[in-house]
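Data block below; observations after.
One protein chain is absent from this view; the other protein chains keep their places.
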Amino acid sequence: MPKENIYHNVPPLSQEALFSRRKKLAKNVVLLAVKYIVMVALAVFLLFPYVFMVSKSLMGMVDINAAKPMLFPKSGVYFSNYKVFLDYWPYFRNSLVVVAINGVFIPLTGFMAAYPFARREFKGKKIMFAVMMSTIMLPGAVVMVPTYVMFNALGLVDNLASQWVTAFFGGGAMNIFLMIQFMRALPKDFDNAALIDGANMVQIFFKIMFPMCFNVMVFIGISTIIGRWSDFQGPLIYLRTLSKMTIAVAFYKQFSASGASSNFTNVRMAMAVCMTVLPMILFLAFQKQMIGGVKIGGIKG
Amino acid sequence: MKKILAFICSVCLCAACFAGCTYVDPDKEKGQGNQNIINQDMTITADFEGNIKVAAPDVQSHKNALNAFIKSFNVKYPKITFKVEYISLDNYKSIVTNAASSAINLNKHGIMYDVFWLSEMFINEWVLDTDFISPLTPIIEKDASFSLDGINETMLKMCTLNDNLYMMPRDYNQVVMYYNKDMFDAARVDYPSDTEAMSGAEFKQMCMDLGAGLSKSTALNGYGHKFNEQVRTIVDCNVAWNALDYPLVRSFGGEVVDENGEVVFASENTKNAIAYWKNLVDTTSGYANLAVDLSTGAAKTGGLFRMQTAPIYLHTRAVMSDLLDNVEMADQVMLAIPNLGVAPMPNFGGTYTVGAGCSGYAMYKNSVNSKAAYNFLKHVVSVEGQNAYSETGDCVPVLDSLLKAVNAKWRTCRTDKLSHDFNHNAFIFKMADSACSVTDFYPNVPLKAQSGVTARIEEAFKSGIGGKVNEIMGNVTTAANSMKRDIAQAGRL
Partner (left out) sequence: MRDSANISSGLVSHKKLGFKKWIKRDYGCYLFLLPIISGFFIFTVYPVVSSLFYSFTDYNGIYFSHVGFFQYQKIFSLGYGGMLKDVAYSFGITFLYAIIAVPLGMVLGYVVALICNREVKGVRVFRLLYYMPTIIPGVAMALLWADVFSLNGIANQFLDLFGLHSKFLEGEDSAFATLLFTSLWGIGGSVIMWLASLRNIPPEMYEAADLDGARYFTKLFKITVPMSTPMIFYNLINAIIGALQSFDTYAMVGRGPNDCLYFIAVRIYETAFGGGNQYGLASALGWLLFAVIAILTMIMFFTNKSWVNYGDGE
């Protein structure tokens, strides 16, 4: 490799130097091209199922049941398949209710819980923190049965309330831990100044901490919404009559039912596409917070 | 401070332990019913006011049946209202059981449905295990105006346990062979006989002819596809279904459990039954396999027949209205079968056996609306009720008089879609001698092992058909050993 040139005026390079520089440039360009090709190929690979889902949702009965399956509709494009959304609207409404309540109250109560851990000292803090973190390793399967018995006694089975009643009790240890990490990184000058000026805890909480933590709360809120939108085990256990079901379970019941209606694969696909619209929109609208939040959760772990 | 906290915690823990459970003496007799209800007078007048809570599966044919019964019931008793809950079929059993358990546990009997649909396979469990069905025999004995004489013996037997009638049968379902006349015409194959059951060899030959004929036919099905491009399967059915697999084993001379409770499933006869069906699955004629490979459990049966890409379908009368009507969803239409034919089930193995079952409605033993519920159950087996249900086309009635009558409703219904020579007799073909159901061997198997043993038969079929021919006996033996394990395990508890 040629040594560093110590002259200010760079003398013209020799023939070999030019050649090796061009070779290096060419190598860089080729490397870049290869990188792009790989990335595009990967993108196609990952998005192919979704494209296939959309394409199949536009097919007609004839194409669905052709002996040779096809990638794109041949005999007609049927946007009318999406009319099935009107049939599924009650389930959408149920899902929206569940998701809205969870998405608002889980970040709020989680934030309320995280604040004392991050900013204050109180007796029993170490024990409570340890106990809270230890609930992470509790598998849902252990509490599934007694929770069901308890909800049954309270009349919450087959009731949409069973899906959002836990939102008021904090969103689970992982979310709270995330918020604690985030809050610890925030500068303390603001609340020290406020304390000196005589503000009490509640005022500090609302006027100072809340606006600063907005990004994290949005992240947790949107993750909760996306998670609860696709949540299928919880509603499967608690919701019985079809009219009370959320979208994920209603869809599952309909598509796995053995009967004439399960042969309408194209309509089912249209329904599936409708189901993905909300998470996609939320993600695209809030992508800054979403990707930022994944980073925080990952790195500080 | 810490001590106070610890004390509170331990008190909470102890309290938590005893919440929500009631201890019940395991030796209490089951199936005796609620004497208060049994001993009361069940007669009601035409202006009786009441409300009945009903549970039924969320399937269109069940909805049609229940609507037919309710409408005709309200003609007799206009002031009785109904609250119907349709429950998804997948967890229908567990939901009804849970409702019963909550009602008994919390002593709030309004939670539980007064009347609920059930199949005769549920009776054992719901009487001997979670005991919540009301026995009907003591009530009927006190009721002078009603007797069970008109009801067909075979069906009554299916609804009875330990000499007590637990459910009122509402229809009789025997497996038949539906076929698509247009496809038979296109393949130039003769229709199956109306009056005799084909043998196993004849059935296979018919399927081979269909395959060969359809592979040459360029006629179009209802969706505009040519048969030679579309037909890839001849017989559409899921053989791993207890209405098909157990009778198949029996028709080859095999049996699952003998009278002493010994498992005799691993026999040459069982192997022949599975080998016969595997042969159908593996053989191709033209472009089509003779039977669809559902050994892996894919349960979308009927789809191929409905899309007019398979000419034969093995199922019961309960799905007939599905086949005769267009199904629409979001502007997409699944067409009805234009020319439906039906023939008796073939005699695959030599000893003619057909799978049959019975479903009906039962009453909760602590029902708060017991009078109305009991009268509803009586209505289900009455002539008016049975005729009302027959209008939907899905009913093979339970009353002997209707079964025999040539012009009964169930033979003259759906003239819009059925030709006048539609062979209704196929649905009761040899039912007195050859009808069989898995409940036939249930008395020889302990209660808790019954569903396990039924599932093992299906497993044997699935693995036998999915694997190699010389492994069939091995698969059967594995299933038989699993059955022995189930029985031993159930006997221990």
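Which chain is which? They are A and B, in the order written, and residues in each are numbered from 1.
Here is the rule we use: a contact is a pair of C-beta atoms (placed from the backbone, for glycine too) under 8 Å apart; a residue touches a chain by one contact, two chains touch by 3 or more.
Only a predicted model underlies this, so the values are computations on that prediction, with no experimental measurement involved.
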Omitted chain - touching chains that are shown: A, B
Option touching the unshown chain, where B:Thr97, B:Thr284 or B:Asn339 are the choices: B:Thr97
Which residue of A:Lys35, A:Lys74 or A:Arg93 touches the chain not shown here: A:Lys35
Positions on chain B where the hidden chain makes contact: 1, 12-13, 16-17, 19-26, 91, 93-94, 97-98, 100-102, 104-105, 130, 232, 293, 296-298, 451, 459, 462-463, 466, 484-485, 488-489, 492-493
Touching residues (missing chain, whole complex) on chain A: 1, 32, 35-36, 38-39, 42-43, 46-47, 49-50, 52-53, 56, 67-69, 71, 109, 112-113, 115-118, 120-123, 125-126, 128-133, 135-150, 166, 168-170, 176, 180, 184, 192, 195-196, 198, 200-202, 205, 226, 229-230, 232-233, 236-237, 248, 251-252, 255-256, 265, 268-269, 272-273, 275-276, 279-280, 283-284, 287, 291, 294-295, 298-299, 301
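In this section, only the chains that are shown with their structure count from here on.
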Averaged-CA centre spacing for the pair chain B and chain A, given as whole angstrom: 43
Residue ranges of chain A in contact with chain B within the complex: 60-62, 65-67, 78, 80-84, 87, 146, 149-150, 152-153, 157, 240-242, 253, 256-264, 266-267, 270
Chain A contact footprint on chain B (complex, rising order): 20, 58-60, 85-91, 95, 98, 102, 106, 223-225, 229-230, 232, 299-303, 306-307, 309, 322, 327, 329-334
